[in-house]
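Only a single protein chain was left out; the remaining protein chains are all shown in position.
When the chains are written out, they are named A, B, C, D and E in that same order, and each has its own residue count from 1.
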Amino acid sequence: MSGADPEGPVAGFNAYRRRMNERILAEPNQVVRRFFALDTQTYRSGALDVKTKELLGLVASLVLRCDDCIGYHVAQCREAGVSREEMFEAFSVGLVVGGSIVIPHMRRAVDFLDRLDGTVPPPPAVPEPPEAHGHG
Amino acid sequence: MSGADPEGPVAGFNAYRRRMNERILAEPNQVVRRFFALDTQTYRSGALDVKTKELLGLVASLVLRCDDCIGYHVAQCREAGVSREEMFEAFSVGLVVGGSIVIPHMRRAVDFLDRLDGTVPPPPAVPEPPEAHGHG
Amino acid sequence: MSGADPEGPVAGFNAYRRRMNERILAEPNQVVRRFFALDTQTYRSGALDVKTKELLGLVASLVLRCDDCIGYHVAQCREAGVSREEMFEAFSVGLVVGGSIVIPHMRRAVDFLDRLDGTVPPPPAVPEPPEAHGHG
Amino acid sequence: MSGADPEGPVAGFNAYRRRMNERILAEPNQVVRRFFALDTQTYRSGALDVKTKELLGLVASLVLRCDDCIGYHVAQCREAGVSREEMFEAFSVGLVVGGSIVIPHMRRAVDFLDRLDGTVPPPPAVPEPPEAHGHG
Amino acid sequence: MSGADPEGPVAGFNAYRRRMNERILAEPNQVVRRFFALDTQTYRSGALDVKTKELLGLVASLVLRCDDCIGYHVAQCREAGVSREEMFEAFSVGLVVGGSIVIPHMRRAVDFLDRLDGTVPPPPAVPEPPEAHGHG
Partner (left out) sequence: MSGADPEGPVAGFNAYRRRMNERILAEPNQVVRRFFALDTQTYRSGALDVKTKELLGLVASLVLRCDDCIGYHVAQCREAGVSREEMFEAFSVGLVVGGSIVIPHMRRAVDFLDRLDGTVPPPPAVPEPPEAHGHG
């Protein structure tokens, strides 16, 4: 998307996560380390494939409204071949189950997805109708 | 599973839900009615198939710890052809994302699933080791 | 509603709450006692009237999915003159903000309200269409 | 509050919400679109007036601790004629129902309200007493 | 407390948990099994002693409002030597952090604790003052 940023548009997000995960895993706490290992194991292919599991992780993150988790699983879903249409159907499940408080997180999820896709649109040229103001 | 209960082992659960849904939908509140219609529409086949959507609904219900929702989606998943092994992989995602507070709901989910499957085991004949006591 | 139950249809619910509140307030813990006093003070008439405050308590309880709190505020709302139509509009806000996981709690809230109103309908005579099965 | 910002003090907040809502509604997902329409419909005047419904939305957002939703409903409440005193009574219900974890969100809500009102005070000239440090 | 019940007053609660835990651990799902093992490991003595860790588990369960988890940690706390006064201070932290929606769970926690202690009082002989009715 940008020649200036060799790691891509969400590099800062990833770098922070990576750096702090290292700090955490450097600590001599076995329960924490095992939890991190278990977390990784959870999304490996099994009876359900990686794509389905990542979609499950995405919707769980949406309804629990954890932006970092949502961003992480959006990226993983995309890597596992989830299409934009499928992504929005997963969003719709999270939205209906979790309610309108999910909306702000969905906005950031779509923003994140747009950045991953390199399809961030230019800022709107004209003011929006008041109807579009709403939604928490 | 049982000739004595023509509707199956979870009939009471379904009957209450059905009766109260009718009470709710009989009320002249359009927002509520539309929400119920939208909820039904959410799980219809689209870019994602019904099985995947029901699994998404199940994991969302698990991490939000809603027993009735879990029971409902466990039944729907089974009807959509989700195997026991797949069901437990979905449970495992809910457990790792949502933490040990999911465990009591998972116990009831497995109990519900066993009743659906007609595989409720007889009560244990011998006391369990203390190790098995735990888990919130 | 029933001559046999002088305290009304939700007496058991109230009796347990009353008995355990007494147990709790008998304990020499000042923080707990002050919290209970503050909780009572919160719903007293001020810039907002009691009816509005009880509706606020009801919707907060709905989206946090606390059945006992919902039942309590439904009863308080009714006492403060909230009509059935207003009650359902409050439910609709809770439902849209909190999502479909609110539905099972709304079912129990309507059941509770019906008991308060003495309008519990007889069980349905005919099976419902499959459409009405849904909703978590 | 500031001649330099023609759209007012919270324009950035609104612009992002507007832009992302447009992105979301441009997507061909009917469930998501219907949810957004239903969300708008929920707060329309009915048995309860707009002011009461916005207060309900505000308290629901507070106890679910969604900053964007809180900011949105604070603005809507003010537009519906909710006074500062009424706003704080709504905050107090959210605080007592939701507990001290609501406090950080209440701080941001008051900050947002002050910006809307154009009453942001100058930074304090003297250090505060240690007592005021607390509150999560 | 009672010669008739050799396992004590909360035996039914423990038996169900034990039986379902066995069902779950009999399933060939390694993530679930590892999570259960990790859960047990978490409360073992380390830099913090068992008593402190069980109190942490209790307060976490209170603010997340999981009755089964609360009952489990109340029993574990008592076994680790937590006094009734300490237990109520832990409750008070959970109450203030989590808000009035914690109250119904605290009622059940105190009821559970009373049963463990064998100090369930006889039902009240006289009606309570209206003041004691409240609290969610």
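One rule holds in what follows: a contact is a pair of C-beta atoms (placed from the backbone, for glycine too) under 8 Å apart; a residue touches a chain by one contact, two chains touch by 3 or more.
No experiment lies behind these values; they were computed from the predicted model shown.
J.: Taking the complete complex into account, tell me which visible chains touch the one left out.
T.: Hidden chain contacts in the full assembly come out as A, B, C, D, E.
J.: I'm checking contacts with the chain that's been left out. Which of A:10, A:47, A:66 or A:80 qualifies?
T.: Residue touching the chain left out of view: A:66.
J.: So which of E:22, E:85 or E:117 would be touching the chain we can't see?
T.: E:85
J.: Mind pulling the subunit E residues that touch the left-out chain?
T.: These residues touch the chain not displayed: 38-39, 42-43, 46-48, 52-53, 55-57, 59-64, 69, 83, 85-86, 88-90, 92-94, 96-98.
J.: Please output the residues of subunit C touching the missing chain, sorted low to high.
T.: 30-31, 34-35, 38, 41-42
J.: Just the residue numbers, please: which parts of subunit D touch the chain that's not shown?
T.: These residues of subunit D touch the chain that is not shown: 65, 84-85, 88-89, 91-92, 95-96, 100-101, 103-104, 106-108, 110-111, 114, 121, 123-124, 128, 131-136.
To be clear about the criterion, only the chains that are shown with their structure count from here on.
J.: Applying the touch definition from the top, give me the chains sitting in contact with each of subunit B and subunit C.
T.: A, D, E
J.: Going only between touching chains, how few steps reach subunit D from subunit C?
T.: Counted as steps through touching chains, the separation is 1.
J.: Which pair in C-D, D-E or B-E has the same interface as B-C, with over half of the contact pairs matching by residue number?
T.: The chain pair with the recurring interface is B-E.
J.: Write the angle of the rotation needed to overlay subunit A on subunit E, where the fit uses Cα atoms and the result is rounded to the nearest 5°.
T.: The superposition gives an angle of 180 degrees.
J.: What's the distance between the Cα centroids of subunit A and subunit D, rounded to whole Å?
T.: Whole-Å distance between the two chain centres: 25.
J.: Mark out which residues of subunit D touch at least two other chains, giving numbers and ranges.
T.: In subunit D, 31, 35, 38-39, 42-43, 57, 60-61, 63-64, 69, 96-98 touch at least two other chains.
J.: Using the definition of touching given at the top, classify the network of chains in this structure as line, ring, star, complete or other.
T.: Contact pattern: complete, every chain touching every other.
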